[in-house]
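One structure is given here, and the rest of the page talks about it.
Removed from the display is one protein chain of the complex; every other protein chain stays in position.
Labels run A, B and C following the written order; every chain starts at residue 1.
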Amino acid sequence: MVTANRNDSSVQVLSRKDFVSDQEVRWCPGCGDYSILAQTQKVMPDLGIPRENIVFISGIGCSSRLPYYMNTYGFHSIHGRAPTIATGLKASRPELSVWVVTGDGDALSIGGNHILHVLRRNVDLQIVLHNNEIYGLTKGQYSPTSELGKRTKSSPYGTIDAPLHPLSVAIGAEATFVARAIDTDAHHLATMLERTAQHRGTSFLEVYQNCNIFNDGAFAGFAAKEVRADRTITLEHGKPMIFGKERDKGLRLNGLHLEVVQVGVDGVPEGDLLVHDETLEDPSIAFLLSRLAYPDYPVPIGVFRAVQRPTYDTMMTEQIEQAIAAEGPGDLREIFHEGDTWTVE
Amino acid sequence: MVTANRNDSSVQVLSRKDFVSDQEVRWCPGCGDYSILAQTQKVMPDLGIPRENIVFISGIGCSSRLPYYMNTYGFHSIHGRAPTIATGLKASRPELSVWVVTGDGDALSIGGNHILHVLRRNVDLQIVLHNNEIYGLTKGQYSPTSELGKRTKSSPYGTIDAPLHPLSVAIGAEATFVARAIDTDAHHLATMLERTAQHRGTSFLEVYQNCNIFNDGAFAGFAAKEVRADRTITLEHGKPMIFGKERDKGLRLNGLHLEVVQVGVDGVPEGDLLVHDETLEDPSIAFLLSRLAYPDYPVPIGVFRAVQRPTYDTMMTEQIEQAIAAEGPGDLREIFHEGDTWTVE
Amino acid sequence: MTTLIKESEQPDHPELLELDRVTIRFAGDSGDGMQLAGTQFTKTSAVAGNDISTFPDIPAEIRAPQGSLPGVSGFQVSFSSQEIYTPGDAPDVLVAMNPAALKTNIGDLPRGGILVVNQDEFNDTNLRKAAYATNPLEDGSLSAYRLFKVPISTLNARALKDSGLTAVQIDRCKNMFALGIMFWLYSRSLDTTLRWIDEKFGKNPGVAEANKTSVKSGYYFGETTEMFATHYHVPKAKQQPGLYRNITGNEATALGFLTASKLAGLQLFYGSYPITPASDVLHELSRFKRFGVKTFQAEDEIAAVGSAIGAAFGGSMGLTGTSGPGLALKSEAIGLAVMVELPLVIMNVQRGGPSTGLPTKTEQADLLQAMFGRNGESPVPIVAPATASDCFNMAIEAWRIAIKYRTPVIFLSDGYLGMGSEPWLIPDVGSLPKIEANFAHDPATFQPYARDPQTLARPWAVPGTPDLEHRIGGLEKADITGNVNYEPVNHNKMVHLRAAKIAGIVQDVPDIEVTGEASGGLLVLGWGSTYGVITTAVQRARAEGKKVSGAHIRHLNPLPANLGDVLKRYDTVLMPEMNLGQMRLLLRGRYLVDIIGLNKVSGRPFTIAEVEDKIAELTG
Partner (left out) sequence: MTTLIKESEQPDHPELLELDRVTIRFAGDSGDGMQLAGTQFTKTSAVAGNDISTFPDIPAEIRAPQGSLPGVSGFQVSFSSQEIYTPGDAPDVLVAMNPAALKTNIGDLPRGGILVVNQDEFNDTNLRKAAYATNPLEDGSLSAYRLFKVPISTLNARALKDSGLTAVQIDRCKNMFALGIMFWLYSRSLDTTLRWIDEKFGKNPGVAEANKTSVKSGYYFGETTEMFATHYHVPKAKQQPGLYRNITGNEATALGFLTASKLAGLQLFYGSYPITPASDVLHELSRFKRFGVKTFQAEDEIAAVGSAIGAAFGGSMGLTGTSGPGLALKSEAIGLAVMVELPLVIMNVQRGGPSTGLPTKTEQADLLQAMFGRNGESPVPIVAPATASDCFNMAIEAWRIAIKYRTPVIFLSDGYLGMGSEPWLIPDVGSLPKIEANFAHDPATFQPYARDPQTLARPWAVPGTPDLEHRIGGLEKADITGNVNYEPVNHNKMVHLRAAKIAGIVQDVPDIEVTGEASGGLLVLGWGSTYGVITTAVQRARAEGKKVSGAHIRHLNPLPANLGDVLKRYDTVLMPEMNLGQMRLLLRGRYLVDIIGLNKVSGRPFTIAEVEDKIAELTG
């Protein structure tokens, strides 16, 4: 097995540029993928991981071209299958930092089953889903996250498929880390990428990404700079759920139902608001938050859920260590001679 | 297109026997599948659907052999793909009653992606999942619902995969009808099969099914006759959540957390208990209920969620009717002549 | 040949030359609207009565950076007074809207060819993006061509300065200006395009006007400037009389499937997952709601074929379509369709492989996958269209076979056919024979796996039919009853029955026809999209007096009954394929004839010259 360590000194000196590959970036001018790429390259040096121990694996789609632009190991695989390749790599090489870059079609249409299973297994991967609510690379068909009734090349009369909520799917599949960010909110996006990297287990980060060619402005309604403060809410662990330019609105729990309330002087006291706890074992509140949508509610961004559970890759290694500890290292001769043997002179 | 109607008289006279095919049943003696088959055959006549309009479609697995034993149209397809075949059939023939019979491996391992999508599309199908928490047909490997640490042929050192909760997955995938039953609780199972049939949209029914050969007693801990009343809770719409042989225990909501409480004289008043409402638009409570597990909680059986949403098949038909209404019926000549044409003499 | 029509008295008055055939390639940045310019020129030439053939060359990237080499988009149109079968090997004229377009296309322009460039775009930035050290317009590197430097952007902007449009909008019109120049150069009428502009931008008069102004300005520019000493005229071609339209293979395929459903009187259900270059068929069919066509964009290719099988079980025409990687995913389910013996059509528009390969390029390398890409002995009929318009015929043929024989059928097209276009003689629907579904109805005689003695087809008994309730599936079936059966004798019998059924389709397969000698000499044999190139190459070789014949296979499985005898009648058989010899292997194995291969797997169709050279080598 290859040794994956380098003297720390070399790790220190890494900068953003060290993660920029020599490949010309080939996205449409104005594509939200640029921002995700930039932030990804920016946070890499802070992770303190030797570059050669980082691997980006993607499926197929515009978003899935990202690995080409990262000066790390990379694998631009086939449509929807990145999680399977990442699982095999991480399970066999737990010391590597393995990232999965995917799109709404790649992850939730053809790749849906692998997402379910990688999440429940809690393989220690970082999954970054570029959700542009459209099939970009194939030039504009609707995706599993496109809104009902959307007219596209393949739905000239409007879609009749109710969309999936990526975070609800993830939480329903036993995810231990679930978060959301917006391409144009660079600073918050960077923080989320860092959190994603820090979590031990499968981290699932949905990034709202604008496809300015085939689905321009899909998120503008709540994500545009001017309105963002009033139409999104940033989840912060241990903090009450306040939002609004004036920080004057909040979310209060009423039975099992969340309501938007005015906070402060002529509103309810902060104390009445729901306090965000990303560490709850029970995923039900995270699920409830994953249902909130504009215009009825502010769209939550940030970490919805972050709980600890042994990771698949470590458990696999431990089983081997325990087996060796208990039965001694394997000996071919012994296995060959299993069962009845006989000698022919 | 084939006409699918028969004079009602013939429909009336159908009895259980009319739904028993001439094929010899080939499950292990004692298998829970027998009970599910019996109840399915029993409820059929009550549905008032001409037998020739009923279709059972399955994948591969012991459970998936059920269609052979139903004297209706049937399709024993390939592993995990029954929902796709059922979708095509129902979308093209909305007047048919289409059932999907599947297993925990068939539906949630290889077939997971199709389950996600059939549910979000809300195709009007009845999905009955025989969950025996094992791969029966292939002689005893663990399944995606097998408990963590389970030792099987393929996991001699115990599994390291956290199981999926079928109902959580379904709810996370926008399911409009979600229910659970137990093979040995024949009467309740029959009721659930009826509810499943009545719902317009995709109905998802999980049945705990004992595989007495490879996973015997998997559910005995809470499903066995002696303990069932105390370790399961039957969800009934509009009723408070009470359970126990003595009907003296209940579930109360505390913040977003459910707690088991003593009801009655020396306990809390019934009024404090959570009242079950299967019709809530917000799936969060149904999700919360899908997390309850023995021994911490009684295992809920019954209908978790039943909400109305236009079905995929009807919307597809409506789009066609609307297009014809708006643009008139299609004319090949007109389409042929689209765009610029020119005549060569 | 070239004839001088009119000697111009004044030197400043351009002369008009008549030509047989001209091939123009429009090349520019993806954003420059070259596809549009090309299509417009095509329509106009078609309407003018030329025979035409086109091929777009679209970049794999959605939008590579502006001005970059991978961002170049091209459209080639060939128009002629003779019958033509291909968009031509090399262009006579190259229109290059920027340095990158010049860099990537100049290689194909023969010396002496006409080169029109948009001079304005040859600035330092663009030159750098195209990796030009020096400006080719200045450094004399283009001396071999008839170079015309036109400041298209500037001229166009000037023409539209009063249009009230934004600078960006104005710049978008420059493709129309370039188109105008070509219209003048080949003395074409502007009518078709002007009409089209009105239709397209009707809602937006400002933009409509601007586009019209641009195309006219380009035309007048050609007329008034002294730049072009000559302009040209390509007379009408002699074509089969009738009403024509221009059509791409994918459009023709969609129309063929639609027509088949009308001929059968059955609902068409298309289950598909988008993939280049097959997606257009999904886009087309999803427009046909008025015809009762149901389209289902599935979550993946497996769901797509599954849904089509479900629809087939229900008595509809279950159709699924994809390209190579998707066909691989459908393998298992196609095997199920073989076992349950239901009508099903699988369209595969081949692209460059293996794996994701070259999504926007063409290839014929999925043939053996189509033949054998399933577990067990699972024979499937395969048909392959020869031209864009033949896609219409073979799409119907696929359905005739599928329904008559109750079998999945693979329709094997490719990116070249699918994206390329040619004139289509619009057929008279009434003249097309009906397709009989013959559903089972009679409980007295019904047996799920009883077979029609003539076709060996089993009954199609659909849900909703009283008293025909039965169960099918992927496990081996007992002969006649269709019950699950594992007995050795039965399995062996069923394997042979399934094989015999498909082989028996030969009774409906027309004998293969040879153009040229009945025997002796060289036979050039093709299948699929190589038809155009091979036909032209063979014609030219024969014109040179070579003893060369041509034949084309459109039914790939089963093969025409007479094929074996035909092959044995020639001294040499040459098979050009855009793969490493897949059909050749099948024919050699079956007929033990030592067929020679001409194989190119470059993502591009053969050029006529490549086939001609090989013919020369074998006959010379």
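Here are a few things to note about the model shown:
Criterion: a residue touches a chain if its C-beta (ideal position, glycine included) is under 8 Å from a C-beta of that chain, and two chains touch if they have at least 3 such contacts.
Because the structure is predicted, anything quoted here is derived from the model rather than measured.
Across A:30, A:88, A:149 or A:221, the residue that sits in touch with the chain not pictured is A:88. Only one residue from C:354, C:443 or C:520 touches the chain missing from this view: C:354.
Note that of B:141, B:203, B:232 or B:319, the residue touching the chain absent from this view is B:141.
Hidden from this view is one chain, which touches chain C at 60, 70, 323-325, 327-329, 331-332, 335-336, 338-340, 350, 352-358, 360-361, 363, 365-366, 368-369, 371-378, 473-476, 486, 488-489, 491-492, 495-496, 498-499, 579-580, 585-586, 588-590, 592, 594, 600-604.
One chain is missing from the display, and on chain A it is touched by residues 1-4, 6, 21, 23, 50-55, 57, 60, 67-68, 70-78, 81, 83-93, 95-96, 113-114, 116-117, 316, 319-320, 323-324, 327-330, 332-333, 335-345.
Where chain B meets the missing chain, the touching residues are 24-29, 31, 60, 62, 78-80, 109-110, 112, 135-139, 141-142, 144, 153-157, 161, 213.
By definition in this document, only the chains that are shown with their structure count from here on.
For the criterion of most C-beta pairs in contact, the winning chain pair is B-C.
The centroid of the Cα atoms in chain B and the matching centroid in chain C are 45 Å apart. Contact with two or more other chains is made by residues 113, 116-117, 316, 319, 323 of chain B.
Shown for chain C are the residues in touch with two or more other chains, namely 289, 299-300.
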